[in-house]
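Only one protein chain is missing from this complex, and each of the others stays in its spot.
Just so it is clear, A, B and C label the chains in written order, and each chain counts residues from 1 on its own.
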């Protein structure tokens, strides 16, 4: 219980179900005095909005965010910022046939075992739709990082086995798949359409890079920057793997190959992915996640109902063929949330080291 | 700051540096009434003890654990259990030549940037030696899990590219590499010896399996069981990747391949690695970590000193060639710590659902 | 930063300003399967609603609560319950003259020093209005406690120096002052009206009693039940003191007077206020808070503006003469929140001690 809050100084609490009244979050710990508007947050939400291209679920959600608190005259006040997105296009009816059936690959069974009851409407809180609140919170983290010129960029590294070969960050926003290699986009689109026709689904790999991260973020031992990124990213639905820098490939290298030599102008390569001992080196942060194919498929599958009886199901409803590309802004948001938190944590240290003075107000005699 | 505590109801805080006076931990939240002895904890520590075979560092540490609190007449009292291991074979002299040099692949540079000062003695808190406290804490978690017949087993899945092919859990404790496939052990041993002669190092992959985990552990959204395992395991020094079940392979499967069908007697396969929606399914939990080659190598490397001047170093000292096998009991311990915490968290729910009564003491009139 | 969350297993996060769009909370950790309706929560809110009698501020707020998540078909799901109350009768204009002035006794100055900016509209987050979200959250805690027959009752023990002499819990809901002694109510009402005419304000003492609390709640050392109650109650605006049982009077007693003797049918008195060593004894929990006179008064006061210039102000607007009686349901709510959290924490222990089994789903062969 009580597992819906993340962070120490920059702290995000989310709420809401796929087919409930609303989704949202409370972001606690945003420093005061930052400009923040609904439009700014909306721009991030629009990147993961459903139904924005023919490649995605046809659920039509405007996903209009409202700021309920924590902003006054266009500036953050230092108080909790509550954000809300009302659900509109809720078609719970589609889920009634599934009411008593555990969809394979979904959390239906585990939620039932955990809670003893079932919110059958589209996965409830286990739905990918939960992530809309993360993206909203991530927009506030982005606003904080901007002040320190830290830039976080996510993209599709591979989709259903098709890999981006040349990473060109300029390309990412130019295609609906957030793919940094335009040469493979047509092939990816084709695979999505083919897979949809087959009633199947595909997964992929998303990479997130953070530029301008200062050296020194992350706490040793448990709250390593790398460990908090692992938790943040593995808490996204459908994620089954996580890598930093060379990742699993590092397991097959020798130390002499894997170590990044250092020169007087910086590290000579970045197999470490921007972290050593769990603390940022000042190089680009590079992390990756493995995204499983989404479990809702239109093919017949063997399963059981809540009575334990074997049944066959075909999952209808309006589903994406892949969590990619919509998971890209979610992963980006989570990395931003972790960085904003660790930035503030390290600032406390730096401020103490510099013994920065507290402001005075009254005249001293 | 303050990043050395892990867990919610079962909470571990560690302390101590590689070349300091002692290492240890405080384990808070262990239920009362469990038998616990120093011998029981020692048995776990002995698995990661240095110098126990010729394949490992020749630092000789008996690593004798003492229980300082929380146990009375052989039983846990419900109070914090402090465990301490005094350092004995400390040879800090060996590190003096490295005093002002950042060893590539080590946390020397990042700690210096974070803290502004340097404990050059063998990595201080960034040393693998820090993990001795985790193993001690993990022994207490093991004691809790035993009561629910949950068994956690870690092993070497691959070493320097050599992979275990047939997983036989009975073999693990029979060889010094914790390898479940005895047929590849000679090859692995040979590789270690060859690599040591070359003054180089190697990495590998460790897998941890948990058997008997009940369905329903883990909290949705941020404190997913999967996410907490990711954090716990990625907080271990040298870990660069994490996988659940099919892991990165899932990114290349179709939904119809990846989904685990369900029959009336259970799941028909386990590509999910025992978790759906971040909550345990009741199947075996299966997670894996990528371990990088340890960065201390006897080959010349380019680096800089604390003044930013370029220098070449050869790292001496008494080092392992690989974090494997000694990281195996560490990973096992971290999985146990996560499971003990989530077991207790879920028990709070189950107890409420059952409305279990509180004990009465006084006679009612 | 990030100080708007309270609790461990039952966790409350609040948001919203006095003159913002909305106030609300996210309650995380409520067990599943409990009936919960907006009407149930509304009944608690109505107790602190402004403008319900002529003794209170004439701000007219219906304070209609909406459940946004966490409840499905009338039952809690185990997921975060978001509650929202939109502000309606917002007259920020009245505060414009005070825009640059620090009202004595208010948080205007301290917020300015903390955040460097000012939300002058009615105190923003420092307003008593913030507590509406606590009462809403407390209603959910009440629902949990009902299942264990724990009853929490708050009342006015004294107002502006007039003390309730005979405590009759039946009287509390029968008068608008939540006073358990009807004989002093007319005198209290008279004092309120006299004080309003004088443009002044008064404080008082509120007592909260919890009945049916099982023995064993609370954690030793820092998270004592008494310590968590102290924090919860002292976090309410205007609270300047806190007592348990005999409280400050205990400081003048001898041990032989203060100790509560025990017989085979229970404790023979309750000077301890239901807690020993910070853990509940099974007797009634008895705590008290000192409430200062509300600082908004219509008399001229010396103060300074944001430039540090001395000015005289008369605080207009629609203010209560006393935080009592409206603080009574707030204090009651906070005690319930603490008890719900510690109930769940202790249930985890009890469940483990009983080794209660996890539910099975699949047929064993």
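The rule we apply is simple: a contact is a pair of C-beta atoms (placed from the backbone, for glycine too) under 8 Å apart; a residue touches a chain by one contact, two chains touch by 3 or more.
Remember, predicted model here, so these are calculated numbers, not experimental data.
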Hidden partner chain, touching residue among C:10, C:72, C:86 or C:109 | C:109
Out of C:41, C:297 or C:343, the sole contact with the unshown chain comes from C:297
Contacts of chain B with the missing chain: which residues?
-> 1-5, 7-11, 13-17, 20-24, 26, 28-33, 66-70, 72, 75, 77-82, 84, 109, 113-117, 119, 121, 124-125, 308, 344, 359, 361-363
Since one chain has been left out of the picture, which residues of chain A touch it in the full complex?
-> 8-9, 31-33, 78-79, 144, 147-148, 214-216, 220, 264-266, 282, 344-356, 358-359, 361-363, 365
Go through chain C and note every residue touching the omitted chain.
-> 1-6, 14, 102, 104-107, 109-111, 113-116, 125-126, 130, 158, 160-161, 195, 200-205, 215-224, 226-235, 237, 239-264, 268, 272-273, 275-282, 290-297, 299, 301-304, 308-310, 345-346, 348-349, 353
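Everything that follows uses one rule, which is that only the chains that are shown with their structure count from here on.
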Over half shared or under half: which fits the residue numbers at the contact of copies chain A and chain B, same or different?
-> same
Chain centroid nearest the full-protein CA centroid = A
Roughly how far is chain B from chain C, going centre to centre by Cα mean, in whole Å?
-> 43
Distance between the centres, which are taken as Cα means, of chain C and chain A, whole angstrom = 36
Flagged in chain A as touching 2+ other chains are 1-5, 14, 109, 113-116, 125, 308
